[in-house]
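A single protein chain has been removed from this complex, and every other one stays in its place.
Showing subunit A:
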Amino acid sequence: MKQIVSILDGNTFLVSDRRGDVEPSPDTPTGLFSFDTRFLSTWLLTLDGERLHALSVDEDRSFQSRFFLVPGEPTHYLDAKVSVIRSRAIGGGFTEELTVLNHTREEVEFTVRLDVGADFADLFEIKDAAIRKQGRTTATVGPDELRLTYRRDAFRRETVVTTSSPGDVDLAGITFRVRIGPHDEWTTRLHVSTVIYGSRGEDIRATLPLGGSRSPADIEAEQNELIAKAPKLGCDCQPLAGAYRRSLNDLAALRYESIALGVRLMAAGLPWFMTLFGRDSIITSLQVVPFLPELITPTILLLAGLQGNRLDDFRDEEPGKILHELRYGETAGFEEQPHSPYYGSADSTPLFVILLDEYERWTGDADLVRHLEAPTRAALAWIDTYGDLLGTGYLWFQTRNPDTGLENQCWKDSWDGISYRDGRLPGFPRATCELQGYAYDAKIRGARMARLFWNDPAYADRLEREAAELKIRFNRDFWIPEREYYALALDPEGRQVDALTSNIGHLLWSGIVDESRAGRVVEHLLGPRLFSGWGIRTLADDQGRYNPIGYHVGTVWPFDNSLIAWGLWRYGFRKEAGQICETMMAASQFFDGRLPEVFAGYERALTEYPVKYPTACSPQAWSAGTPLLLLRVMLGLEPQGEHLIIDPAVPDGMGRVELLDIPGRWGRVDALGRSRGPHDSDRGH
């Protein structure tokens, strides 16, 4: 697998190879991207006509990296008379400082060439490996400046490359002919601006609230300020400490400035999902509530502001529905893709209600709950109206956009994500089990908000009654008595889609599982068919479609595991929850503390390390949120009235876990936990 290096600031990011080069690629997201458009698809450095080779790459920071390079291909003996350093950072576009060092005692003349190109591909064209630009790109050469402009009707994007040292600019790049004295060096500073034009010939971001771009120093200062607000973790377990720090950094880096609200929203994952997703942003928010509650309000407000209000088949939009995905690129604008926004998810609406309630329980921000009464009621109404496609009291999904819509409108949204045990695929509509759990939880939480903040006890009673009825109905229709677990889904005939999946773990989180059945569910989750040793697989390993490297059919997803751990805790299975925490932290070590979107579902005994999933996004917001939620689970943090309950159950061998200054309606409090297992007895503290 080709190794890549990524730097990002919000939804502006650069993906290159280990040399720092970007080569044209129709089907992989390498290059410089901003707001779903590729502004650089070629960025290739040669020295005297030769490609360079990386000696070392420094990628400590999310927004900057540094490449140490020498000419030629690697040999066992390297006699470098010259070396090159590329120092780059995202921030106000992209800046690269290029330095050539002459290591000889003679003056040497070099030809430094940078090939530059922009295909202005929309991310969806790259996803589909079909870049068919309808507009035209023109290149303009100015003094020490190359300007690449793409136009399609009023849609205009521009890449402007400038150099601080003089060079010969042509339509396809810049050439520098330089003489460098003995043991001396030559440097130029290249800057790339990404311009999104509004109709009056100015960058659209200039007319919006926050606007503008920020320098790497600003980025660092702002990220540090955010991270300083998070609780401080002290612990004996190095993987946990490393993962926590990494997560905070990544969460800070993944925030992007929304064109719509001028606030910072959370992008879902690099490189494919650098935008607002309903499901991802809500689940990430649920994970981070105890740590950085200020990240959450903008997300809730924008999701409410973009709530569906009409019927639109192309966008799968209905009144009250919360969006699935918002994109900013050409295919969304010209309606070749439905993401303006697209509403094809059946879970973001109940999850929205759940998040608002959880947020208030931690922060005491009752004003927000009052302010959002109308959209929250509309979301709850959607569950029982448009969401219940068959009128059977369940949440179902079926797209009205067969061309560009999503078939599976639940988190396992790949085409084969929902199957019977034998591998057959059910028809549509489908009602997956976790949706019913979310609907149940949304009603319970909606009732709490109606009673406490909306002054509507009758509505609260009704929601609670409906939730109770749903729980009874669900336990009757989804439970497979002979297999003793909940079906993955119901098919259009109301029959059980009987695959054994991780979805049953989400049911514990929602509280829809009958107490008497929780034990059996847990045995399945931690049993050998679902549990790989590194985590709980999406699909059990004896099912028809099981594939350890199938995106939703056998892999392990950290966020999935974090929600399941929350569910295990909720039903009192602290030891099992601890087991998930422990294996996730162990896995994170193999990814430098940065849990990826997904990793392979191979048995732990087989590989001794978690096998990478080939195209996993990283960083991924809800994977970055995972260590945070697991900390909450281990420390047993639960708001109750004006207080925070702390009820730790730290897994054996983890030692001391101490979280200081946990923010909330109580001000700030500290939580301390310590493992008490046999492996801890020889510890000196």
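Assorted remarks:
Quick note on the criterion: a residue touches a chain if its C-beta (ideal position, glycine included) is under 8 Å from a C-beta of that chain, and two chains touch if they have at least 3 such contacts; residues count from 1.
Here, contacts and distances are computed from a predicted model.
Among the names given as "SCP2 domain-containing protein", "Extracellular solute-binding protein", "Branched-chain amino acid ABC transporter permease" or "hydrogenase (acceptor)", UniProt records the absent chain under the name "SCP2 domain-containing protein". Touching the missing chain, out of A:V22, A:L389 or A:M449, is residue A:L389.
When you scan A:L171, A:L311, A:I645 or A:L660 for touch with the missing chain, the hit is A:L311. In the complete assembly, the contact with the undisplayed chain comes from A:F334, out of A:F334, A:Y609 or A:W666.
Listed for subunit A, the residues touching the missing chain in the whole complex are 152-156, 197-200, 204, 207-209, 260-262, 304-306, 309-316, 318, 327-330, 332-335, 340-341, 371-372, 374-375, 378, 385-386, 388-391, 396, 398, 400, 428-429, 492.
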